[in-house]
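To start, I am sharing the structure in question, which I have written as structure tokens.
Heads up, one of the protein chains got dropped from this complex, but the rest are sitting where they should.
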Amino acid sequence: MSFAATPRQRRIRLTLRYAVAAIVTVLFLFPVYWLFAISFKTPDEIFAVPPVWVPGELRLDNYLALFKEGDAATIWNSLVIAGTSSALAMALGTFCAYSLARFNTGGENLAMWIISQRMMPPIVIVFPVFLAFVYAGMVDTFHGLILLYTAFNLPYVIWMMRGYIADIPLELEESALVDGCTRWQTFWKVVFPMARSGLMATAVFTFVFAWNDFIFALILTRTEVITFPVQLTHYMGGQSQFWSKISAMSVLGTLPVFIAVTLLQRYLVRGISLGAVKG
Amino acid sequence: MVRRRKVLSAGSLALFAPSLTLAQSRNAAETAVAAAKKFSGTEISIVWEAGLQSLDPLKYSGPKWEKLTGIKVKVVEVPTDQMFTKIMQDFRSNAGAYDALNVIPSWMPDLVKAGALEPLDALVDRHGYREELNDIAPAYRDNQMKVDNRIYGFPDDGDVMLLYYRKDIFEDPKMKEGFKAKYGYELAPPKDWKQFSEIGSFITEKMAPKTYGAGFFRAAPYPQYMYQERFRMEGGQFFNADTMKATVNSDVGVRVLRQMLSDNKFMPPGVEQWNFVDNLANFLQGTTAMTISWPPYGRWAAGYGTNEEAMKWVPKTQVSGKVGYALNPLGRPELGVGFALSVASTSKKKEAAYLFIQWLNSKQTSLERVQLPYTLRDPFRTSHYASAEYRKLWPDAGAYLDTIKASGERGLLDLSLLQQDKYDEAMSKALSSLWAGTDPKTVADSLAAAFDAITEKVGVARQKDAYVAWARKPGAYPGK
Partner (left out) sequence: MTTATSLSHRLSLFSDRHFKYLMVAPAIFILLLIGVFPLVYSFVVSFQNLTMSDANTSFQGLLNYRQLFKDTRLWWALAHTALITAIALPLELVFGFLLAQLFLERMPGRQVYVALLVLPTILSPIVAGATWRLMFDVRFGPVGQIVGFLAGSPVNLLWTVNPNLVYPAILICEVWQWTPFMFLLLLAALSNVDASQLEAAELDGASYGRVLRQIIIPAIKPVIAIAVLIRGLDLFRVFDIIWALTQGGPGTMTETISLYTYVIGFVQFDTSYTAAVAFLVVLLLTVVVTWVLRRMELVR
């Protein structure tokens, strides 16, 4: 936002923003850095007094060990499960959100019912879900978890996208309809592109919620489908703590989303130079 | 029975006599293997504590069993916190997915009452395991195997608390002189808690901040075992056996809490936050001169096995060769936790599962397993303590085994009532408020109130029966 600023003022503001951005990033990233550093430390460095800020060596053994011992496969499991369920949740949820936002389908009650799904403490639902899964033979399967996480995330997607869609001016859709588009075409041609930033923001966290879920993954799997968070807790015993593995695994685990967010940045933030009137 | 069989076979089946005599001289491990071969090609699952513990079945015993019998072992790793839950949920849902189980003995009454564990007596007799079961050290054999006089699990871990101390500091002439001058008795592993405080303060005074007198894990959930031990050894009783009212807030109770809190003063700053691994790291680095913990500390402090890939997470020991082993102050250490091998009652492969646990627990196999460098299973059989092989593992291994043996013999049982986890939780929470600065009397009173509330919910009469039965055992209260 430039308010009557001269180029010089703008440059100062930019430098200032840079400085603040750098400080803020350092603050937020310090724990992440600490975890990252642990993945290179020896146990003596991890438990050193005073604490070691920079590991002595950049050892990749911990990472290699994860691949060698097959632990890294759980990242793949989680990718498949979280990815598929997120895609499904985003698609079905956005359709639903559009209907709610534009037509107020089901009114208050439907919307409230949907969000109430997120109110139930997961601990309580896990056992009945487990019972149902046992009955349906879905314990320890990929499709079981995918179905579960899709249902899990739908309320989030529906409500978030409802908000973002509500932001889109109605005129655009109305003009498209007048032009002869069906509702379905209007959705894809007008709403979808306009909601891209909202879609991306929602998608990131939909994925993260499915990716990081622990309690359902723990109870609903045994040996065939070990997901990333469950594998992590295997490193935290009552009488052992495999910090090297915890940290290396965590770093590996952040990569998929990190890469995705970096690549899809441009959909997230539309430049202010873009006007509201689009073709 | 055996003699009769021998006569019969010798008389009527002369041809088979040689192989039968061979069968009788087979040990339990071999018997199990032989009997299990008929299940070759199948798969059994076993629930095991995730982390270091499950390396045993994953890398050693599972593959070995498969090679011997053709039965594949699927290890279901579960974080300690969730083990009970997953076992119960599997049972309640009738999923029948687990065949063999690792259970903590204090869960056994509750699991048995719920019907989740398979009684093993018939199988034990069928496969002739009674003899080797007797070899298990009495502390575990008599207390972690049966419920209502029926066998439900095989004790598989010699968990007991030991006092580890820095021999080099205790034998240092300057330290000995100074201590004797100040307190009037020889510097030696403390015989009681007063000595413990005095020795601890003295060492901290002389050697901090490089080394402090002692350190303990103070963070939940383990300190409650140390509390159980000290409370009873100082004369406390958990309940009044007639009224079933909790007496943890008696004068003794308050005093013990107060003293435990004041001990923190000579321990390194931040000790209130220490968990098992923090305490280990500090001891191995030489920061603490005394600590109390389970047997693994002894192995790791000596550097045994820490070169293994799997043990890379343990900080390098700086105190190898400098560690002495002793009984806890007042001489009766808490047994603390432990593990037993059981069979799930909903398993569809009970016999195969049973044979696997018999083989794991047998004299032969268990001796191999407790010597694995990455094991968390501590020696638990009389034959383990006497094993010449084990004694050679590191210079002080003999003293180590002797101390474990003595500790086991004098061990105190963990409190084990109906819904014990609720009482455990209450004790854990009480201790955490103690470290946080709540007045010891208040803590003791709240604990007693919590105990009483739980007893009421369970049913005073039922709990009284359970308590009386437990209190009757030789390891329940000292002086029995």
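Read from first to last, the chains carry the letters A and B; within each, the first residue is number 1.
Note that contacts are C-beta pairs under 8 Å (C-beta built on N, C-alpha and C of every residue); 3 or more make two chains touch, one makes a residue touch a chain.
All of these numbers come straight from a predicted model, not from anything done at the bench.
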item: Residue among B:Asp135, B:Glu368 or B:Asp421 that touches the chain left out of view; value: B:Asp421
item: Of B:Gln82, B:Gln144 or B:Thr455, the one touching the omitted chain in the full complex; value: B:Gln82
item: Missing-partner contacts on chain A, residue numbers; value: 1-4, 14, 17-18, 20-21, 24-25, 28-29, 31-32, 34-35, 38, 46-51, 53, 92-93, 95-96, 98-100, 102-103, 105-106, 110, 112, 114-125, 127-129, 131-132, 147-148, 150-152, 154-156, 158-160, 162-164, 166-168, 182-184, 194, 197-198, 200-201, 204-205, 208, 211-212, 214, 228-229, 232-233, 236, 243, 246, 250, 253-254, 257-258, 261-262, 265, 268-276
item: In chain B, positions touching the absent partner; value: 81-82, 84-85, 88, 92, 110, 113-114, 219-221, 268-270, 272-273, 278, 281-282, 418-419, 421-422, 425, 429-430, 432-433, 435-438, 446
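The rule we apply is simple: only the chains that are shown with their structure count from here on.
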item: Cα-centroid distance, chain A relative to chain B, in whole angstrom; value: 42
item: Residue ranges of chain B in contact with chain A within the complex; value: 45, 49-54, 74-80, 82, 85-86, 89, 92-95, 97, 221-222, 276-278, 281-282, 285, 287, 294, 296, 309, 312-316, 376
item: Contact set on chain A toward chain B in their complex; value: 42-44, 46-47, 49, 65, 127, 130-131, 134, 139, 218-219, 222-223, 233-245
